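Following this message is one structure expressed as structure tokens.
Of the protein chains in this complex, all but one are displayed in their positions.
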Amino acid sequence: MSDLEVFRKETRAWLEKNCPPEMRKPVQSEEEICWGGRKWKFHSEAQRVWLERMAEKGWTVPEWPKEYCGGGLSREEAKILQKEMRALGCRSPLDSFGIWMLGPALLKYGSEEQKREYLPQIVQGKIRWCQGYSEPNAGSDLASLATKAEDKGNHFLVNGQKIWTSYADKADWIFCLVRTDFSAPKHEGISFILFDMDSKGVSTKPILLISGKSPFCETFFDNVEVPKKNLVGQLNKGWEIAKYLLTHERAMIGGMGLRAAGRPVSQIAADSVGLDAEGRLADPVLRGKIAEVSIDEMAFVFALERAGDLAKAGQANPAFSSVLKYYGSELNKRRHELLMAAGGSAALEWESPRSKQGALARAWLRTKANSIEGGTSEVQLNIVAKRILDLPGA
Amino acid sequence: MSDLEVFRKETRAWLEKNCPPEMRKPVQSEEEICWGGRKWKFHSEAQRVWLERMAEKGWTVPEWPKEYCGGGLSREEAKILQKEMRALGCRSPLDSFGIWMLGPALLKYGSEEQKREYLPQIVQGKIRWCQGYSEPNAGSDLASLATKAEDKGNHFLVNGQKIWTSYADKADWIFCLVRTDFSAPKHEGISFILFDMDSKGVSTKPILLISGKSPFCETFFDNVEVPKKNLVGQLNKGWEIAKYLLTHERAMIGGMGLRAAGRPVSQIAADSVGLDAEGRLADPVLRGKIAEVSIDEMAFVFALERAGDLAKAGQANPAFSSVLKYYGSELNKRRHELLMAAGGSAALEWESPRSKQGALARAWLRTKANSIEGGTSEVQLNIVAKRILDLPGA
Amino acid sequence: MPLVLNDEQGLLRDSARGFLAKNAPVSHLRKLRDQRDETGFSRALWKQFAEMGFAGILIPEEFGGAGLGYVEAGVVMEEIGRTLTPSPFLSTALLCAGTIARAGSEAQKKEHLGKIAAGERIGAFAIDEHSKHNPAQIALSAKRSGNGFSLNGAKGIVVDGHVADFLIVAARTSGEPGETKGITLFIVDPKTKGIETERTIMVDSHNAARISFDNAQVNADAVLGEVDQGWKIIEGALNVGRAAVASELVGAGEEAFARTANYLKERKQFGKRIGEFQALQHRAAHLYCEIEITRAAVLKALQTLDEHFDHAGSIVSVAKARAGASATLAVQEAMQMHGGFGMTDEFDIGFFMKRVRVGQELFGDSNFHADQLARLNRY
Partner (left out) sequence: MPLVLNDEQGLLRDSARGFLAKNAPVSHLRKLRDQRDETGFSRALWKQFAEMGFAGILIPEEFGGAGLGYVEAGVVMEEIGRTLTPSPFLSTALLCAGTIARAGSEAQKKEHLGKIAAGERIGAFAIDEHSKHNPAQIALSAKRSGNGFSLNGAKGIVVDGHVADFLIVAARTSGEPGETKGITLFIVDPKTKGIETERTIMVDSHNAARISFDNAQVNADAVLGEVDQGWKIIEGALNVGRAAVASELVGAGEEAFARTANYLKERKQFGKRIGEFQALQHRAAHLYCEIEITRAAVLKALQTLDEHFDHAGSIVSVAKARAGASATLAVQEAMQMHGGFGMTDEFDIGFFMKRVRVGQELFGDSNFHADQLARLNRY
């Protein structure tokens, strides 16, 4: 038996033994997703146990190095772990911006001290991070940010405002872009700093969205003192880190729709419109569209897999995350439009136990942000045109 | 009975009496379309008779003024004529760039002498016109044309080259954009002139297209002498006429696909894939797409009708022809893609009597030029953005 | 008939537009939603609608109505679409009053039409039973019982069902679900014993209800039209509803587009107004074309209802299919081009997206009507 086969067997056995049965059922509501952090209240004992056991093996981040409490797995081993988890229906033990975004940036740009300080806490879900990038007047033009950090000797004094900060009201720490040189060109006066959201002068205000939920906040900084050791990388060189981190965010958002997939569209449609004598959906036009989106979804899963494999093989274009972000978020929007078409009038009930308080409709409306957050679809296409296709003036 | 009802009754009676039976069958091949002109050879006696009778009433151009041998009908009467012709299956008696393009421009910008000279010959199909607009290095940027006409006292001396001249090798006369002032900004040194294609120094060279046919030519002018009375409108003010004429060309190309419609896509598909027990096309995904294109086609017919009615009511935006050109040509391309999907492998036979020498395939390939000729789809969208939506910088 | 509004129709449009902009802009809907208003609309506003002649728009003058046609009804619906104004106009003035005026007995007309025209009576048209529109699938049964009928079954998404003074209910008196024969319409008092109404709060904050019938007794004179012969009346009513909702979708889509075009002219990014970016220009121009072509189809459908009521099926399907699709594109582009702001509840764009989604579903979505068109054309 090959090493990988041994690993597969052992992994399956470990998962079967250690993943609590409740954690093998599909996620029914947002509350069942584990985000961790100081303020986290576990939804169930099983959720706590599952996080603890996975964190202990470092399998919340299978491919991070062992020295920072990661899983230390190879790409092939990580794929096997993922496949086996999927086969058993295991939930993700931990969702985290620390894992998806900050971690990769720290691994590349952080000091040894910063890595040892922050990475293990991310792996174990002890600190929940949020991202301080967007500002009210910047929008897609991220680099035109105005939040400033003044050098006050042993600390920076931070003043300004961020917007669209995901879960800022629930996060413990923030990784934040600030302007440290106002005289430099816009991309050259930005620094990347970390600080505790409990710091004096930090306040947050949730933004009510069309879905009726508030995953985003406005975040205000009023004379916040940030120790200078919390600067990541070099002063005024934060834009490079920001871009690197964005590529990870993009790949993450692109793949998001698939993680949250739930029941196949075809099944929801079958409930609404029924099947004909040949076992086909009784709405033939809808059926064709469901099949086409399913084809694109399957292909996109392979594209995500291939992107990871290319990266591992050193053959990836760094801008490829924009392809995944663009395609994945547009696909997720299409998928949810179809889910609404499949659900019909029942899916339009906003407040009723039947519709789980409009779960389908709220999820549908939420997807509209997918092609805006983390850089709009238009920004991604600009990036592909410029950095991959090398088109003039792009 | 209202006046219009009387007109309808009389028109039907006249058509029934005067339209030869052969001219009530759908057009089977390009040769059966009557273009007229000095070199025209009638495909059949019926074709000749039909043109003659219609021309005599001025009904080759129902709404042109009677004084120039037009039909002198009101908009409502013209609609009735069209409807009755469609009901009987009457073919168009005459296809003509003179009718679709030059005529409207002459009616607006021509001198009285020019109108009396040229319009009746257009109505009667005696002179076949072609259009000298595009040049090899101009493309979408039409106004950057370089063909020059020098003032030699009593004539212009024309030198240069045109390209994509539809049927230049079959036409009698050309309406042509030439540069008469090289020092002026590019839109301000252009004049609009007419001349005989038999003039000394004119030569044409058909361009072989991917469809295997050559509807377009390269057209060369080598010291062609053009009488100065053949200038339409003012010297150096030809761009305005050119634009006006283009709006007519655009509306014409937009509606072209519908004129040539032929058998419905659904019937062609039924031959290829068959019907199921419920009478539905056995390829359900194709069926949905056919239905969607049919919906857009029906809607587009109404949009053409409405555009005419709006113009008559003085409520039309002159740039609306770009909407029709854009939508109609893209729709025609979609329609022919579906025709190919419906026809399957039989439609892919390029040379065989079964496929009428690849009629479907050649028509499909021909449609690819629809969104290029008469201004590309991109140019039309630019025009809509600028002149209708008033977007900045458009 | 020219495919443009005539002068009177143009005046009607202007007066409806002015009235709604002043008295019922989007903030009117927002307020009803935020206050969790129990009726979901403003009776005072509806009274004003009646005074302007809108409530009786399809009602003959002899019954106190304006005696206008479907084009006029569509003109008002389009303006309602612009402001997203919730009102019983669709349910009462178009579906119920129109159906009674076309198919009701003299007694039924006398009983209902005057009061509707005066804005004093609200009706709801109860047809769909499943999540997806499919009228031939009616299963709610009406069995002969004593002097009349006994109704059993349930209806979903009955627009204005919980505020209606009367219901028009489609029920099966013979045959099986899926058959178009054997369906009968009844005019029913919703307070009848055995009828239960549950208001459903919808995504678009417009009114709808689920209504169940448990041995609900109605008299024989409750029958609208003839027993077992309801299908043709239903088809007519549905075509009116479809063309009306298509008009509303044109209005909603166009308003969403207009707001977006303005935003493109104002919002700056990367040192430019975003309307200067050609990719957005082309998408906006494409959307404009889609809306204009839909507008022509919808007007044609309305004119056809006025001129050849019984032959409007195909054209109405074209209009409703296009209206659903192009309004959907309009709100999607509006959302994307407004960026994060469009996603906030504070901005109005979300209201348009929600209403268009419901309008797409009402009386058959674009997929349903594509299938319908294929069936009508036998492929």
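Letters A, B and C name the chains as they come in the text, with residue numbers starting at 1 for each one.
One rule holds in what follows: contacts are C-beta pairs under 8 Å (C-beta built on N, C-alpha and C of every residue); 3 or more make two chains touch, one makes a residue touch a chain.
This one's a predicted model, so the numbers in the text were calculated from it and none came from an experiment.
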item	value
Omitted chain - touching chains that are shown	A, B, C
Residue of A:A13, A:L208 or A:L391 touching the missing chain in the full complex	A:L391
Chain not shown: contacting residue from A:V6, A:A184, A:L208 or A:A299	A:A299
Contact set of chain B toward the excluded chain (per top definition)	134, 139-141, 163-164, 207-210, 212, 216, 271-273, 283-286, 289, 333, 337, 340-341, 343-352, 358, 361, 364-365, 368-369, 371-373, 376-378, 381
Contact set of chain A toward the excluded chain (per top definition)	75-76, 264, 266-267, 269-270, 275, 279-281, 287-288, 290-292, 294-296, 298-300, 302-303, 305-306, 309-310, 312-313, 315, 320, 323, 326-327, 378, 380-382, 384-385, 388-394
Interface residues of chain C (partner: the chain not displayed)	277-279, 281-282
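Criterion: only the chains that are shown with their structure count from here on.
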item	value
Length of the line joining the C-alpha centres of chain A and chain C, rounded to whole Å	40
Distance between the centres, which are taken as Cα means, of chain B and chain A, whole angstrom	54
Multi-partner residues of chain C (each touching 2 or more other chains)	367, 370-371
Multi-partner residues of chain B (each touching 2 or more other chains)	280, 287-288, 291-292
